[in-house]
Every structure is written in C-alpha cells, then in structure tokens.
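The other protein chains are all here in position, but one chain of the complex has been omitted.
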Amino acid sequence: MSKIVIENVSVVKKKKLTPDCFAITVAPFSKVKSIRPGQFVHLQIPNCNLFFRRAFSVYSVNTEEKSLEILFKVFGRGTAAMASLKKGNRLSLLGPLGSSFRKPKKNELIGLIAGGVGFPPIYYLSRFLIENGFDPKKLFFFYGGRGRSDLIELARLKKLGLNSVLVTEDGSLGIKGLVTSAVEKWFLENKGSKVVYSCGPEGMLKAVDQLAQQYNIPGQISLEAPMPCGVGICLGCIKPLKSGGYTRVCKEGPIFEIGEIIL
Amino acid sequence: MSKIVIENVSVVKKKKLTPDCFAITVAPFSKVKSIRPGQFVHLQIPNCNLFFRRAFSVYSVNTEEKSLEILFKVFGRGTAAMASLKKGNRLSLLGPLGSSFRKPKKNELIGLIAGGVGFPPIYYLSRFLIENGFDPKKLFFFYGGRGRSDLIELARLKKLGLNSVLVTEDGSLGIKGLVTSAVEKWFLENKGSKVVYSCGPEGMLKAVDQLAQQYNIPGQISLEAPMPCGVGICLGCIKPLKSGGYTRVCKEGPIFEIGEIIL
Amino acid sequence: MTPDISVEIAGLSFKNPILTASGTCGYGEELADIFDLSQLGGIVTKTITMKPRDGHPSPRTAEASSGMLNAIGLANVGVDKFIEEKLTYLEKFDTRVVVNVAGTCTSDYVNLCARLNDHPRADMVELNFSCPNVDVGMEIATDAKLAEETVSKVKKVFSRPVIAKLSPNVTSIADIAVACENGGADAVSLINTLVGMAVDINTFRPRLTNNTGGLSGPAIKPVALACVFKVYKAVKIPIIGIGGISNYSDVIEFFLCGASAVQIGTTLFVEPDAPVKIVKELKKYLSKNKIESIRELTGKVRIYK
Partner (left out) sequence: MTPDISVEIAGLSFKNPILTASGTCGYGEELADIFDLSQLGGIVTKTITMKPRDGHPSPRTAEASSGMLNAIGLANVGVDKFIEEKLTYLEKFDTRVVVNVAGTCTSDYVNLCARLNDHPRADMVELNFSCPNVDVGMEIATDAKLAEETVSKVKKVFSRPVIAKLSPNVTSIADIAVACENGGADAVSLINTLVGMAVDINTFRPRLTNNTGGLSGPAIKPVALACVFKVYKAVKIPIIGIGGISNYSDVIEFFLCGASAVQIGTTLFVEPDAPVKIVKELKKYLSKNKIESIRELTGKVRIYK
C-alpha cells in the first residue's frame, strides 16, 4: 500500500483567528493515523492560478473524523485564496510528507520553541508527547513573536497544562525580548539533560541552532523552503549541509538535527 | 465615456432549469440600460484555469437592480465551472458587446425562431418588442428542440402572450418535426409582409437562412463562434461573407442579415 | 513627488512605456470604445502588407494553458486603405503610432516604409521579421544577413526611427539583434510568438487551419524575459520587451532585464483595459519604492555570480 496518497478533501471547519490567520479542518483523509508531529501536507489551492501546491504543517488530527487541521497566515497569493475558502469547498491533498520529530528520552526536559506560524508543528508535538505519556511538567513551551497579536491560540496552548513562556519583542505580552534569551535562561537554570524542538522564522531558528550548539543541547528544528513537489523528486527545496552538499527539506526534512544545516 | 466596460459583478440569483441548464443573474453592471436584444457579455469564469473569457447572450435585464440574466447549458470546462457558481461569487464582466437586432417595421408579422440555447436572445427580443409597443398577436415564436427537455422556460415564454409554436424532432412536445417546417408552413399561410429573427444551432440557422431567402423574407440571425476577445481586436471569430472576405462575429455580429454569411 | 514613467526610444519621447502590440489592438478603433487611446505610450498597429489580405480561414485562434495560439495569417486592410483611413483615424489621439509592416522580401519592406515616410503620423515603423504563420518573413527572422540588409535598406527610405521585431524561434536571438543593430535599427522589439500547435483529439484535426501557429500570453513570459536579458547584453540600442505581460510587475521584470519600453499583446483579449491599470500601478510601485524614473530600472537586474 502507498505510504503517500493524493486525495480530495473538503473543508469541514474554518476559523478566523486574527485578521490574517486562519485554522481550517479538512476531511476525510485516509492516512490521518499515520501522520506524525512535524509532518506536512501539500495542498492544491482552488480559485487561484498557482501552478505549485503549497505546504502546511499538520496542526492537529482527529482519527475518528479522519480530519486534520492546519493553521495558516495570509502571506501571498496562495494563502490569500485559502483565506476565502468556504465550508464544503474541495481541494486536493498530498501527504503525509516529510520527516517527523523524534521522541525525547524519558528523563529529558523538553524545550519547545515556536515563533509565529512555526506554532502548529510545535503545538502538535507537545500534544502528542503528552498524549503519549510524557509529563507536562517536563515540557517548556517558549512562544515568541513581535507583539501580542503574533501569539495565537494561547487558550488552546494553555489547555495542555505544560509550562509556557510567552515572549514578545515589544513586551506587549509576556517577557519582553527575544525568545532565545528566555531559552538561554532556561538552559542556565536547569541542570538536567535537555532536548529542544523548534519551528519559526529562519532568523529565530538560526539563533536557536547556535544557542543549542553552544550549550551542547541536542534537538531538532523544522525548516521551510519553497516546495515545488514536496515528495523529493524535483530537488528544488534544498538547504546546504554542514557535512557538504545539499539536503532536501521536503524529504530528509523538514525536521533536521541541531547543527546539521548551514542556516 | 466608454461604451464598453469591464466590471466585477456578483451572482445574485441562480436557478437550475434542467440538470445541465442554468440561469444566473449578476449585478451590479453599470451599463444595463444600454444593452440591446442580441448583444452579449463576456465573462471571466472563476475556478477553472481557462485563459479566455466565455460569451453569453443577455437573456433579460433589470435596470433598477442593474442586473442582467444569462441562461446557459453545460457544454465544456467553462460552463461546467459556471454551473458550480454560488450566490455571492464574483466574476469579471466585459460588455455590452456586439450588434443587436434591428426593429421590425410596424406592419410586419414577426417570426421568432429559437433552437436550444439560442432561446435567450430571441426571448429577450420578443419581450423587448412587446414592451416597446409591438402587438403580441403579430409575434410568432417558433421554438424547436430534439425533445421536450430541450424546450426550457416555457412558462416564462407563455407569459409574453405571443403566438408560440413548439416543435420537437421526437414529437415529445408540440409538433413533431423540424422547426423550419413549421416556419415554412407559416410563410405559406400568412400573406402579409414578414420578418424573421433566429438563433440556435448552426444547422438550424443554415436551414432558416436558406428558407428565408427562398421565400424572400428579410430577417436576421444570431451566430456563435469561439471568441478570444469579444471586442474585435483578435480577428479570431471570423465567418466568411457572401460578398467575399471575412467578418467578425463579435463586432459586426453576432447579429447578421439573412443571406449575408456563408454558413 | 510623482514618479516619472515617460521613456525615450531613439530620440522619441513616450508619455509612458506601455504600448499595445501589433495584431492585438487592430488599428485602435475598437479599443477606443473601452478607453481613451491617449492614455497609451503608443499603439503598434496590426501588420500591414502592400495588398490587403483576408488571412487564414477559421479556426485561426485556439486556447492554450496561460495563453493562446494564433495563425491569423496577417489579415489586414493593405497599405493604401491603412494610410487613408486608419492613420487618419489615429490623428486625434495623443499617443505614439508605430506602424508594423511585413513583406515577402526586402523590397516589400522598403516599398512599404517609403510609402509611410510621407505620413508623419507614423512616428516609427516596426519591421515584422518574425511572423511564424506565413512563409513571408520567417526567413528574414532566422537569417542575420538578410535582416541586416533589410534594415539598412529601410533606413534609407524611412527618415524616422526603425524598430526590428525579432522571433524567438532561433538558436541565438542575440545574433539577429546584433545584425539589426549593424543594419542601423534604432531599436529592437522582442519577442514575437513561439511556434506551437494543438490538435483536437476528437476530430484528429489541428486546432488551426494553418496546422501550426504562434503561442503567446503569460505562458511565454519567461522565454521573452530570457531573450531580452540576452539581447541586452549584446546590443546598445534600446529594447522593447514583448511577451506575456499582464500586470505592472511583469513590466518591471522586463525593465530589469533590459527593456526600455514594453508592448502588451494577448492580455488585451482578456483584459482590454489592462494598459490603463498597468500605468496606474507602475506609478504606485515607483512611488512606494522611491524610484524617480522608470528609466533607471532598465538592465538593473542584480545577476548572480
């Protein structure tokens, strides 16, 4: 049986979270059960003449309804067209795609670092870990943005019962500053063995990557790149490897080890 | 001021007349007042990647609502996408385009001959004539199709109070036979001066054109051709003229004199 | 500060860089029902030939992905009627008129341009070396020597600027451009359509009675841009960019690759008022990016390496 499938799904739910941020749920997708945190789906967006599909991290899944949720921000033509989707509209979904986050070791403190639209896969990972028996007390969710409007879905995050640290550059919510400063503080204040998982803007990921290396903390980051195919056959979504040559973000990634990629 | 405009209009009403035949009303269009029977509009259809617009005869107008109605049959990719339009959907409309039917002389008996999706412009002309003081008793509406399901909007036609003659090839409704036989009978039975107006499949128009010439009856026909531009600048929609050379269906037409075009 | 979108080609000023392309705007009459032609930088009239031509029978256009095919076959009213009626009609508009001409041999081009020389409403001529739909012309488009010779002979009889319009259906469009420059062309315009084809799988018939035709529209924009980029590196005369332009952003791309003006073709069939919108949006883009004049952008692509 195929690991990756292409299916037509319908929009079953749509929520406007902020003026330019939406969550949509699509169903039915036959492979919901096999989706792992960090994986993404590739959507063909109707009503815009874009040639390529667009990639979106899975935000949550509901195996009974065979539905999956994604969260997106209006960015360009594709996401603008997605914002005008209505319940019942159909679209083609290709997935599940890419690598997923590995599980932490049982004794590790878990740093979850999200920025902006990097939130969905980190949220999904957090929830997945908790549902799979990890102690929420050991999960530290660092959520950064420029201002309070960048930090979406806080109520939902709160429900997970983990430790959350909100950080905004303008200080409008939580700690004022960069999310990496809060993470560094956490590194310094906690002695136990730690692991970090991060997704967010490339600038933030670069800082997280450096910081983790500096403190010798293992972990993974989730990268983005424009993705023509999403399945590894076009060689368009490459990033340079520290070890030389390139790697594909859609196939070897989007989840990479700390220190693996030249950012 | 521009005679022809391009405006975004919304679908304000949509009716399914038969499984593959629909009437949609769009508004607001600033030029509704200047639309004449026989003219058409050129629509850019959303949700399909077709490059060209598609042409549709105006079926009715409502100057107060600034709306116009078109009637269409699902034929290919464009009309299929139109069938899935919903109230509130927006599309770009270019118009009004093309030539219109000239008025009959006051004493003439008026033969109105429609086949299939040739119905809308002939219906619009009939209504226009009646609203402009022509006696419905002098209007003879010949409506032909293969079977009863081809003869749509009969209730609406009836309301005009004109003489209607329904003809189907399989005899499932009205007279059995070809619409031109009914027209020929009318030619023979009525002595007064007559004029004909016709729109329908090219085979029918050819027969009407020949018949009218044979009986020396003046009149006009409405033609179709694939129309890249609809405004006369691409030279793609040509038909050969009896007098030599070509004419543009979108600009000199779609309304032509009996005997003018080589069909 | 309102940004300056006027341009200059071969000493002639244009109020803006947006021209309508030959064969896609007739002789202007139809578009004038939609917008005031004086809003255009210029209009390039449908190719005219010595004698009137009916062109190919129907079907002579076909829809394609993001574009279309055409094999109109140079249908036109002929030079006499053109001068008498069409050029006269264009008198009343405040826009540049570029008259596009074609022939079967060098002397046709020379004769046509000699006729037009007496009619100053023809601000410029554009030599259509590149129409793929008739045997006419295509030879000159692929033969550098013939192109050079034709330009230089036309230059002797036509006293105003001469543009050579080039075909992309060659191994090196830059070579042909250089030949035209050597022949004395005041500018080159590119590209004409790409040779293409489509077949109806129900009838097994080509979708054009000419069997093959010319592909145009957004589908060919990347090819046109690459051609402009290569020709810009090869010649010093100005380049008029053509091919798939449908919005202001496309215009900027052509300028960055080396164009000094552009022509809008197939887009007119779908959005006949596109030039008016583009002019507005160009101004907005320049304002927003604090660029004083669009002329600054020509050739400013920041290439890699």
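Labels A, B and C are assigned to the chains in the order they are written; within every chain, residues are numbered from 1.
Definition applied: a contact is a pair of C-beta atoms (placed from the backbone, for glycine too) under 8 Å apart; a residue touches a chain by one contact, two chains touch by 3 or more.
Just so it is clear, the model here is predicted, and its values are computed rather than measured.
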item	value
Which displayed chains the hidden chain touches across the whole complex	A, C
Which residue of C:Gly196, C:Pro238 or C:Pro275 touches the chain not shown here	C:Gly196
Listed residues A:Gly147, A:Gly171 or A:Pro240, member touching the removed chain	A:Pro240
Interface residues of chain C (partner: the chain not displayed)	64-67, 69, 142, 169-171, 194-199, 201, 203-206, 209-212, 215, 217-223, 225-226, 229, 244, 249, 252-253, 256-257, 285, 300-305
Sites on chain A contacted by the missing partner chain, in the whole complex	2-6, 44, 49-53, 94, 225-226, 228-229, 231-240, 245-246, 251
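Definition applied: only the chains that are shown with their structure count from here on.
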item	value
For chain A and chain B, chains touching each	none
Innermost chain, where centres are averages of C-alpha coordinates	C
Interchain centroid distance [CA atoms averaged], chain A/chain B, Å	55
Chain A-chain C separation of Cα centroids, rounded to whole Å	48
Contacts with two or more other chains, residues of chain C listed in rising order	66
Where chain A touches two or more other chains at once, by residue number	49
